[in-house]
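Every protein chain except one is present and positioned as in the full complex.
In this document, chain identifiers A and B correspond to the written order of the chains, with residue numbering beginning at 1 in each.
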Amino acid sequence: MLTKKSATAATSARRLRGASARQLGHTMDRRAFLKRSGLGVGAGALATQLPYNFIGAADAAAPAGAARGEGKAEVRRTVCTHCSVGCASDAIVRNGVWVHQEPVFDSPINLGAHCAKGAALREHGHGEYRLKYPMKLVDGKYQKISWEQALNEVGDRLLKIRAESGSDAVYWIGSSKHNNEQAYLLRKFVSFWGTNNCDHQARICHSTTVAGVANTWGYGAMTNSYNDMQNAKAMLFIGSNAAEAHPVSLLHILHAKENGAKMIVVDPRFTRTAAKAHQYIRIRSGTDVPFLFGLLYHIFQNGWEDKQYIDDRVFGMDKIREEVLAKWTPDKVEEACGVPEDQMLLAARTMAENRPSTIVWCMGQTQHSIGNAMVRASCILQLALGNIGKAGGGANIFRGHDNVQGATDVGPNPDSLPGYYGLAAGSWKHWSSVWGVDYEWVKGRYASQELMEKSGITVSRWIDGVLENKDLIDQPAGNLRAVVYWGHAPNSQTRGAEMVEAMKKLDTLVVIDPYPSATAAMAAMVRKDGVYLLPACTQFETTGSATASNRSLQWREKVIEPLFESKPDHTIMYAFAKKFGWGEQFVKNIKVEKDAQGWDEPSMEDTLREINRGTWTIGYTGQSPERLKLHMKHMHTFDVKTLKAVGGPCDGEYFGLPWPCYGTPEMKHPGTPNLYDTSKHVMDGGGNFRANFGVEKDGVSLLAGAGSASKGADLQMGYPEFDHVLLKKLGWWGELTEAEKAAAEGKNWKTDPSGGIIRVTMKNHGCHPFGNAKARAVVWNFPDPVPQHREPIYSPRPDLVAKYPTHDDKLKFWRLPTLYKSMQEKVKDISKDYPLVMTSGRLVEYEGGGEETRSNPWLAELQQEMFAEVNPKDANDAGFRNGEYIWVESPTKAKLKVRAQVTQRVAPGTVFLPFHFSGWWQGKDMLEFYPAGAAPVVRGEAVNTATTYGYDSVTMMQETKTTLCRVSKA
Amino acid sequence: MSAKMMKRLPCAVLAVSALLGLSACSEVPQVSVYEQGQYRGKSDTRPWEGGEFKGDRAAWEKALKERSRGQNEYNRIQ
Partner (left out) sequence: MGRMKFLCDAERCIECNGCVTACKNEHEVPWGVNRRRVVTMNDGVPGERSISVACMHCSDAPCMAVCPTDCFYKTEDGVVLHDKDKCIGCGYCFYACPFGAPQFPNGPAAFGARGKMDKCTFCAGGPEADGSTAEYEKYGSNRLAQGKLPLCAEMCSTKALIAGDADVVANIFRERVLRRGGGAEVWGWDAAYGGGEQKRERKREGQS
């Protein structure tokens, strides 16, 4: 009974032990030192922050010596960087060494809990497999260079490209692992460079969610919180494996289950989350729309929809109802997704009879060529049940990276300035004034005003920016010539086989990362020079705020000084800004201090204050560094279920001031725990749906019905968003101070730099500055206003491709031609040769592309080999057994050599591969291509080496969850 | 110091087994009965003695009780 998870673990453990011992080499001493340093850390210095800690005299009694360390033990409170739950952790530091990690029982989010990754955070203080100094590819090998040489050579090469081809020839891939301040600075950085060709992980994570959800009801974010799920009476997980991807969320989820909540999991794979569910429903990959509309069929048939709620707060539900009843009858649903009627009815009944019920989705729903339609179908289900804007209800969209929400909100997005302001001239003027620079100067940095206001290429397609025919690229600069990977894995993007071709063709490739190794190895495989690796430090070696999935911001203290020669990302940004000649403009409002090595480091506190001064749209204005730090110190005063502080210095505020936290910090908005919740006053975190799409459509009012405004609002009806005109009409203008009047004249609530319009609207009149409108079940500005099922480009069902074909091709879409129908037609019958659905997902031990976590021996030991889950039927048909090496080959002809995990976890016809591996290339270990000493402990085939073409029709999200493959014994 | 501790670390808690208990009768679960301790290693202090509690057993027990509250989320959720 007591067997290891993997039958092959023992042998590979031996193999790996040898390998890692070799790699450890000269760094052994450091680890040995650290090991000795882990002593006697219960000391008195901790007592003020750790209420459960006891002051002791271990130090005094202990033998002296280097091993014990004589410095005081200090506690630095940080937040795990491995997912969006936002688990707080106390780092115990002695003599500058991170010697110990203690649980933060006080945190209302994780109550001390951690998964494998969070419990292994301290390994970041070892960092043996990190990039230790700048390196340059010389004749196919990475060589150490100085920072000075690196900054000069990289800077000169990029400036040369800019001079020759224009600013749009350089592509900047930012990061959701940057903190808010760094992500924000990077958007400013690329703007001053003069391009919108920038992006980060959110594109390939939840871009379809952000677009779909924001267009439905206002903001593109998780509506409630992990904590609020304790109020749910039923929970539907569709395309979310929370037990592996967001393990600590299960603390709240299983608590809810223990108290009676029903749990339904819908997934092609019987996940660890499914193992905890009351009902598990297996659907065919990529058929979320038929499934969700199949539920709605039963809801409408039985009259379970919330009619009053729909009348008051939803636009277009009648159209949905018609569509669902006509098109998604139980037989059609079963044909498309393979779920029989009785299971559908049971799930629909569970959701309807156990309200408030919530829905959770993740990448299983977003990463499709029709992801935008799928997420909207989820929204519509929740609107029909009246679950949005209710505690225990909501659309609980679990984000991925620790700060992917924040980087989406204020970071390097190709289609928007910070705060979803977009790229219109007015937005540029707003941000130029916040940055303290002249709008005309910024404009001058771009090739033209047109390009300044045009969305850039997305990270999912940068390879096409390099490989596509120059004349078909919708920018005068033509092809991309340089790419800067600034905290992003390459193996998380699809079509890896083509990516190395793109890397080969580039003039310059720069990687700035603590663990740049996957990119480095891929590039070294196909290039001799022109690649630079710059060591960034982790978030434990700097300070700043991160936004968890529930929109709460948490402030991290710096745990240790940057290891080796690494530098914080913002310090590197400023160094390049100076090199590019606009250092002064970059930090106009931000204090710059010298760090220990004499580098100039922009203040993170000042940067957050600048974010506060500009980001009115989504309420990133109230979270001053001072307020956030106060929350981190008084975590124990917050209620776990509501996230509200009961007494203490944060009384009445919600933990981490979840955005929107409107107005100035002085207005003391408490943050918003659950979006659109009319049962609360707006100054207590209440709200309603946003008026962002006009006031009427086709003669029907879009404003909310009478009596459906937030609690205590002076206007108990629907109303448009506030600007200076409306304020004057209502006779509220006089309530502004003279200074506010001067600032707010001619402005709306989003651009009034005084925050006066917001103050008067919210504080004096209890109204919502963004108006009070209906949510849109029909999003008329999307390709499919009513969500449609369309088969994936690579579908296993040619018969259904004929019935549910994909979109027409697009010629200019995010600056690139994008194929839909022509591609689908071309590969329509390819499932004859590639009969199995290939899908991918998470393992609890690893994160994202996995280089960081696979470099952590404590984690790497637990998952030592890349594998594919194959059903026994398919394994027997192909003639291999559990534990054997197999080839997984996709229609791109790329082949992956992986271990077979023969299991019923997947149905016959489906092959599942985890996406965290890299370092093998079609059967070969790439070790020789890594920079010396910086290869991760565990390497394996990257699933995305073999993934295929396919992009969402709104956001350019890549299709990873449904493509095709075949398997054979290796 | 160690001699004093030796006395404290006694027979009551230490045991040696009847090996037979393990081997035979399948109806008996894998639990054996020990008679008399014969520990031959170094002596150890009790947790409230050697560390920061300086022999204050009550304070140590209180600390552990407090600490164990962190393992029960119902303490913070109604």
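In this text, contacts are C-beta pairs under 8 Å (C-beta built on N, C-alpha and C of every residue); 3 or more make two chains touch, one makes a residue touch a chain.
Here the structure is a predicted model, which is why all the values come from computation and not from measurement.
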Inset, instruction - Consider the whole complex, including the chain that is not shown, and state which of A:76, A:122, A:298 or A:916 touches that chain. - result: A:122
Legend entry - Per the touch definition above, residue among A:109, A:135, A:243 or A:375 touching the missing chain: A:243
Legend entry - Among A:138, A:275 or A:725, residue touching the chain not depicted: A:275
Inset, instruction - For the chain that got dropped from the picture, name the residues of subunit A it touches. - result: 1-5, 10, 13, 16-17, 20, 31, 34-36, 38-42, 52-54, 56, 58, 61-63, 65, 67-68, 100-101, 103, 105, 111-123, 243-244, 247-248, 250-251, 254, 257-259, 270, 272-273, 275-276, 280, 844-845, 857-859, 861-862, 869, 903-905
Inset, instruction - Touching the hidden chain in the full complex, which residues of subunit B are there? Just list them. - result: 9, 13-19, 21-22, 27-34, 37-53, 59-61, 63-65, 67-68, 70-74
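Just so it is clear, only the chains that are shown with their structure count from here on.
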Inset, instruction - Please give the residue numbers of subunit A that touch subunit B in the complex, ascending. - result: 42, 52, 54-58, 103, 105, 108, 111-112, 230, 251, 255, 639-641
Legend entry - subunit B to subunit A touching residues, read off their complex: 51-54, 59, 63, 66-67, 69-70, 73, 76-78
